[in-house]
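A protein chain is absent from this complex, but the other protein chains hold their places.
The block that comes next holds chain A.
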Amino acid sequence: MTLRMKLLVVPCAALSFAGGVALATSPATKPPPEPLPKHVVPASKDGNLVLGLCDGETSLEVEGVKDGQKLTREQAVRATSKLMDDWRKKNPDALWDDVPGPALAQATPPDAKKSPPPAPQPNPGSKPAGSAVQPGGVGAQSGAKAVPKQEQVNLQTGHTYGAYSERDEQVWADSTQAFVKEGHRVFHDAEALGGTVGVSCDMCHPDAANTHPETYPKYQVQLGRVALLRDMINWCIENPLRGKPLADGDPKMRAMEAYIYAQRKGTKLEYGKH
């Protein structure tokens, strides 16, 4: 490096430092962010309830139900599937997986005896992706008598923290499944979601179909900005469901994220994809 270059480097460094300071301080002077766009649905002449679709454009007037009334599960399922049909007709080329519509029986909690098992719903006790439970390790059989048999097995050797047993892995798997199951409950429960019209997520996204969590972060036309999965969950809660958005850290939000990701197990991550 020549002296002249060194001399050049110094002002550059100084400049970039100044730039860094400017960047770091700028948020303080930034005007408050614009409010997010909202889906304004056309008013009904007869004062009927008008449902909006999550595309932010399509809407549907529900005859016989006044604005401010809550739909029954049956009414909501019928209305949402009509909405979805309209949207599919308008957008025949849209990337959309054909899945069977939501069964009415899904309204009953997943535990209830008569509910048909939702298609790819993993069972509690099953192992999450990529965790083959290894036999051996420190477990129920690692008392004194079992030690000679385990000499070469993954005994608590080297360090305590690496020796995990089948029991540990079952606990991990069941803990994870409990989280997913809670998400399943919220996703299917219009009350828990806090909506005001009786619509729940599963009505347009049976078994979380077409939620495409693997494509986030991505630009969302409805929001006019790049969104994370939770931002879109909140969009749906605010618009089609007409509820209040959940905080990022809300246990219901986190459980739904867990459920939606669990439903797409094995799918390749492709951020930004449309």
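As a convention for this text, a contact is a pair of C-beta atoms (placed from the backbone, for glycine too) under 8 Å apart; a residue touches a chain by one contact, two chains touch by 3 or more; residues count from 1.
Quick note on the criterion: contacts and distances are computed from a predicted model.
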item	value
Missing subunit (named according to UniProt) among the choices "Cytochrome-c peroxidase", "Basic membrane protein A", "Regulator of SigK" or "ABC transporter"	"Cytochrome-c peroxidase"
Which residue of A:A163, A:A190, A:C204 or A:M256 touches the chain not shown here	A:A163
Residue among A:V99, A:V171 or A:L269 touching the omitted chain	A:V171
Contact footprint on chain A, counting only the chain that is left out	111, 113, 123-127, 133, 135, 138-148, 155-161, 163, 165-167, 170-171, 174-175, 178-179, 182, 249, 251, 254-255
